[in-house]
Structures are given as C-alpha cells and as structure tokens.
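Complex shown without one protein chain; remaining protein chains in place.
Moving on to chain A:
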Amino acid sequence: MKVTFPHMGHMWICLSAMLEYLGVEVVVPPPTSKRTLTLGARHAPEFACLPLKLNLGNFIEAAERGADTILMAGGCGPCRFGYYAQVEHAILEDLGYNYRLVVMEPPQKHVGELLSKIKYITGHSSWWEVIRGIRFGYQKARMVDELERRAHYLRPRESHRGSTDKAFKRALQEIIAVKHPRDLPQAGERVRRIMAGVAIRPRPVLRVGIVGEIFTLLEPFANHDLERRLGYLGVQTDRSIYLSEWVNDHLFLGLVRGLRSRKEACRAAPPYLNHFVGGHGQETVGSTVMYARQGYDGVIQLLPFTCMPEIVAHSVLPGLSTGLGIPTLTITVDEQSGEAGLVTRLEAFIDLLARKKGVV
C-alpha cells in the first residue's frame, strides 16, 4: 500500500511524518504547480471550486509516482467538500486510475469509524504506537506553524529582500529531516537560530488579517502566494486558521489547551452571522470581527470561486466593515488567474490602509 493525500500548504510534512513513523509507505504528490492545476481543471466539473481541481491534479501526479491509496478528509454540512473524496475518486476511476479510497470523516459524527480507518491504514501498529505517531505529526505541525508566524513577522522588516524566504526554506528542511520524536527539540533550536539570523530594520508595518476558506488560506499556490506578496508590500499578516489549530479543533476536539479555536471565532460572529453556514463561513465573519477588535489595519478574505459559505460571508462583510470600521477586501480565486489585476487590488488596498494610518 502506497498512501497519498492532497496537498494543503505544509500539511504533507506532518502527515508524512506521522505515517512514515508508523511504517506506512507514503507517496507525497509533487508540489502543487501549474501542471497540477492543468490536469485537475481538465477533468473536474467546471463549476467545482479550486480545491477540488487541485486535489484531483495532486492525485493524478501521485499516481505517476506509484501511489495506490488515497487518504482524504470527509466532511458534512452545506459545503460541498463532504462529497469531494467520493467525486474525485469516481473521476479518477473513470480516467482509469485504480485507487483505493480511505475517507476520514470528522470524529464528532463517527468516532468508531475514524479509528477503524486509521487502523486500516497503519495495519500492524499498536494503538499506543498510533497515538505516538499522531503526536509526532502534530508536533511537526506546531513547529511549521511557529516558523510561518515568524516569517510573517520578519518579511516586512527584513533588511535584504528575500532573506526571510531563504531562511524559511532552510529551516523547513530541518523540520522535514527529523525522523524520530526525540530529535525534535534540537531541530527546534536549529530552526530558531536560523530565523534569528535574518537581519531586520525597524520600520512601520501594517497588520492585515487573512480570513476565508481553509484550503485557500493554507495553500500558497491557490492564493497566489498572498502572504509573501503582502510581506513585500510592508505588511505583517496573520492567518485566521493555522494547520495545528484546525487539527486540534476538528480531530482532537479541542484537547490541546492554549490554542486559538474556531469556537471563539464563531462566538464573535453574531450579530453579523448568527449560525453555521458550512465550511468556514462563520469563522470568516467571526475572525474579521476579532481582527477589528485587536486593532488590525485591514482584513483580506479568500474566496474560491463558487464557494457557497464564503459567498455568504462575503455578503456580510460590507456591513461589518462599516460597523466596526475595518477595511476588507475579497479576493476570488479559481483556475483563471489575472495576476495584474490581483496585484493592482492588493496595492490599492495597502495604499488605502497606509494612508488611513498615516504611514505612507
């Protein structure tokens, strides 16, 4: 069994750490690229959102590297994502790929089923080993998130353009290279040292929160490297969901304490949006409210074209923006990309924030 899974930012690092620790053979799809998108968009329904197209492309490219089993998340509710595993599998079958499909449904619905799926993948490992493996993957997720946060802080302040990205790449390699949980602390030290080596100079920066659908938030290919572009425009960004927070919320049911959770975001959403609308629609609204309260200069929403929950959030944002006095910008992404247009909108938005704050 050669297991593969779709890309979502740096998720592959923790997922393959966990599976490989448990002795499962993993095929990581090649990094999501234009080719991935071309393959996915060719075979996906046109009105499906970008995540489906990219997932599909990932699976086709992973099959070329010998993968035969897909590990995929399930879901429920108004967002179509719950169907995606099945739809993608059916498309792949039609194309002649012989994939086995393992869908991890959210544990709040079927705990027993989830455990049996894990057991199916990991085979002979004992439950104790499985728990250690999950913990190992999770620790890596925490480290990667920490690293990303550091990069968001450094990028707008770096003395030499590109030095943060260089350090980030090197630091990421340190985390990837760790094969056993006992080596993680030293790797963490090395990562911190690498990032501390980035020279910065003090200057006024803008703070912008990024909200929206989780896949688009986490996958830089899908969001046109938004965080890096903003960093270069002198903006320190914060993402409303990091991978470790999402895992804690959805798979560990909030077991890890001291992490930001979706519950706070959902509590902050009323009166603008009072109930669950599927996907991360309510979190998008709630996080925007929270960023406004925390004194952020602006919020950018990422919306994969045709995503229903984010469309609901998008229609709520103008009122929220006036009510709380925080400028918001929505960026719609799909396989049609017009980079000139994206750059213009970002620059104009940042100009607006800078003039408002008086840091031109």
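Convention: a residue touches a chain if its C-beta (ideal position, glycine included) is under 8 Å from a C-beta of that chain, and two chains touch if they have at least 3 such contacts; residues count from 1.
One rule holds for everything that comes next: contacts and distances are computed from a predicted model.
**Q** What is the protein name, per UniProt, of the chain that does not appear here: "Sulfur oxidation c-type cytochrome SoxX", "TolB-like translocation protein signal peptide", "Carbon starvation protein" or "CoA-substrate-specific enzyme activase"?
**A** "CoA-substrate-specific enzyme activase"
**Q** Could you tell which one of A:Ile131, A:Ala196 or A:Ala348 touches the chain left off the display?
**A** Looking across A:Ile131, A:Ala196 or A:Ala348, the contact with the absent chain belongs to A:Ala348.
**Q** Out of A:Arg35, A:Arg65 or A:Lys119, which is the one that touches the chain we can't see?
**A** Going through A:Arg35, A:Arg65 or A:Lys119 one by one, A:Arg35 is the residue touching the chain not shown.
**Q** Mind listing the chain A residues that contact the chain we can't see here?
**A** Touching the chain left out of view, chain A contributes residues 30-31, 33-36, 162, 225, 229, 232-233, 305, 318-319, 321-322, 327, 330, 332, 339-341, 343-349, 351-352, 355-356.
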